[in-house]
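Sharing a structure below in structure tokens format, with a few things to ask.
Every protein chain but one is kept in place in this view of the complex.
Chains: A and B, in written order; residue numbering restarts at 1 for each.
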Amino acid sequence: MAVKEITMPKLGESVTEGTINSWLVNVGDTVKKYDPIAEIMTDKVNAEVPSSYSGVIKEIVRDEGDTVLVGELICYIETESEQEQREPSEAVVEQANVATDDDSKNMRARYSPAVVKLASEHNINLNNVEGTGLGGRITRKDIKQYIQSLQTKDNGKTSVTTSVKPEQTGSGQDKEIAVTGVRKVIAENMVKSKREIPHAWMAVEVDVTNMVSYRNKIKDDFKQREGYSLTYFAFFVHAVARALKEFPEVNSMWADDKIIQRHEVNISIAVAKENELFVPVIKHANEKSVTGIAKEIYQLAHKARNNQLQAEDMENGTFTVNNTGTFGSVSSMGIINHPQAAILQVESIVKRPVIINDMFAARDIVSLSLSLDHRILDGLICGRFLARIKEILENINEETTTI
Amino acid sequence: MTENRHSSLGLSNDDVINMYKKMKLARKIDERMWLLNRAGKIPFVISCQGQEAAQVGASFALDKNKDYVAPYYRDMGIVLSFGMTTRDLMLSGFAKAEDPSSGGRQMPGHFGQKKNRIITGSSPVTTQIPHAVGFALAAKLKEKDFVTLTTLGDGSTNQGDFHEGLNFAGVHKLPVITLVQNNKLAISVPFEKQIASENIAVRAKSYGMPGVIVNGNDPLEVYDAVKKARERAVSGDGPTLIEALTVRLTAHSSDDNDRTYRTKEELEEAKKNDCIKLFSTYLRETGIVTEKIEEKLEEEIMNEVNEATDYAEQAKFASPDTLLDHVYEK
Partner (left out) sequence: MAEISYIQAINAAMKEEMERDENVFIVGEDVGSKGGVFRATDGLYQTFGEDRVIDAPLAESAIVGVSIGSAMYGMRPIAEIQFADFIMPAINQIVSEAAKIRYRSNNDWNCPITIRAPYGGGISGALYHSQSVEAMFNSHPGLKIVMPSTPYDAKGLLKAAIRDNDPVLFFEHKRAYRLLKEQVPEDDNVIPIGKADVKREGTDVTVITYGLCVHFAKQAANRLEKEGIDVHILDLRTVYPLDQASIIEAAGKTGKVLLITEDNKEGSIIGEVAAIIAEHCLFELDAPIRRLAAPDVPAMPFAQPLENAFMVNEEQIEQAIRELAIF
């Protein structure tokens, strides 16, 4: 025994409801499948509705004269057997997983005409704008919000210096500086990086005595010949680029549900200019010689100082090398350049007494500090990566190395 | 005792019983479809009721292993005679994947089945006439001895394709038979508001072919006319137009209320000419069927209809991922 529902049928194309003209059965009546049970009136047709089951009318739910929506219950029938009506089987729909478009990565540098127009109108370096679109693409809305944020800050600056009295602090002689423009963007990027990326740190010391003497020997000729300096930094970038090609895990980025190992080795270098910080990129650094890298460092730094850096100069970095040694630092912890996987701080080269073959020797020692995204990288791989850089650097000398 | 008219036409007792079975089967399938529609299970029905004699009579005059048919939407009697099954028709009603006409793509009544030489049809009326003429042209070009039967309603004879198709057939003397099932209603518009000529058969004259009128409620009379038309066609004498006078015992479709244009009395009058009752009477009066035989036949048919209904209701719909299939050859 089972109780089945009879609902208002859809009597005709475009029909949505029907009116029960009269019931042809009473509660307790026995009906056979297809026996008429009610007369229904619609806009299009008048029809006798047949029973879908054999059984006994158990309850009549809607009265004569009621207008009932298609699909709504009108009565119950108690049937003899369970198996009488199975629901028609639906076709099996295989929901294929739609593969995400390949374009989802590397969209950062794809600027729509609307974005380019706004950027040029407002003199905006697109590298400073965070993209919220697919694959990090900068949307028109992103750039509009960025422009608005700059304007808000400018207004804020005016109010700080003119109308609003700064909160009394201590001696009253503190200087307050409005956070605007590039400083603000740097701040936002740093916060974003620290908030999103679980940083871990690791450092090694490298004996670069041979490299130093080699470089000192050739630097004057080099300057005369090439017109720019052969810096230690070029050797470090060159070594890192080679190591990165061998350790693609480090040359990668986090993309929520996956890790993308970048094919190209493009090294971002930090260039400071007063209170601004630029991060131009040496593209395909693994394919370049020490000289080539030195030249590019020189050119990028020159551009940065003269406000000539273009957006494309700062795109597509895959790893950052930061020359903290310039400032005399011997130990530091870098904040990763989002969305890269790691950043390497090259500290000052210092003379240190080192024991070699049980004898003290004066050696040139440099500390390399690596900050790593612990979601992507672990100590093991980073240890090997640093060891490889150390090996490359310690083997640089006049005999083995051409620049 | 009624005169035996079928023997002289070359039909055996078994032949006429088979004709009656097909007529009755078509009627019972059609009635079941209405019930399923009224129970909300199939969205649309368009009927053969009242026209089974014309359809089955014509089909039996053809060579079912050779000839082609380009039917119209009421021709359940024809497609059943040409090899479509009760299951096939129910599958079409429920729009299931196994529907041989279209895999559930077309409304019921849009028949087509290549293996049984039933030519696929559409909803715009009369487009099938030039198609049938095209099959006949192919028969002529390939020197084959098949004929093509096409059917349509009275209203459809006003379409340009009727004129263009029949004129082409007449000019090229093609082996095609055009059967108009004149039920005197084009949905709601009566014959006298549709057709200016005294009848439809007379139109044949302008296409250079004979036009004959037959009693479409009598399968034997239709059989005879189509048989003769077929003989003409295969002997190279060209096409024939046959007008079978029939009645329509239902509304135009499940979406139509015929009380808005014909009275209950008119319908009752039409029912007196219900071809199935008339043929049943003939078979009894000639002693070919008895009440017992007819009861058994009815039971067999209802079992077949019940089985087909259950099968089709349980059958699978085509998967939505087949939506894009068969736009072009793969």
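Keep in mind that, in the parts below, a contact is a pair of C-beta atoms (placed from the backbone, for glycine too) under 8 Å apart; a residue touches a chain by one contact, two chains touch by 3 or more.
Here the structure is a predicted model, which is why all the values come from computation and not from measurement.
Peer 1: Which listed residue (B:S101, B:T240 or B:S254) would be found touching the missing chain in the intact complex?
Peer 2: Counting the whole complex, the residue in contact with the absent chain is B:S101.
Peer 1: In the complete assembly, which of B:N18, B:T127, B:N158 or B:N199 touches the absent chain?
Peer 2: B:T127
Peer 1: Name every residue on chain B in touch with the hidden partner chain.
Peer 2: Spelled out for chain B, the touching residues are 68, 70, 99-103, 105-106, 110, 112-114, 119-120, 122-124, 127, 129-142, 160-161, 163-165, 167-168, 171-172, 325-329.
Peer 1: Please give every residue of chain A in contact with the chain that is not shown.
Peer 2: Residues touching the hidden chain, for chain A, are 110-113.
Keep this in mind: only the chains that are shown with their structure count from here on.
Peer 1: Hey, how far is the Cα centre of chain A from the one of chain B, in Å?
Peer 2: Comparing mean C-alpha positions, chain B is 66 Å from chain A.
Peer 1: Residues of chain B touching chain A in their complex?
Peer 2: It comes out as residues 32, 35, 37-41, 43-44, 94, 97, 251, 254-257, 259, 313-321.
Peer 1: How about chain A: which of its residues touch chain B in the complex?
Peer 2: Within the complex, chain A touches chain B at residues 7-13, 34, 40, 44-52, 70, 86, 88-94, 96.
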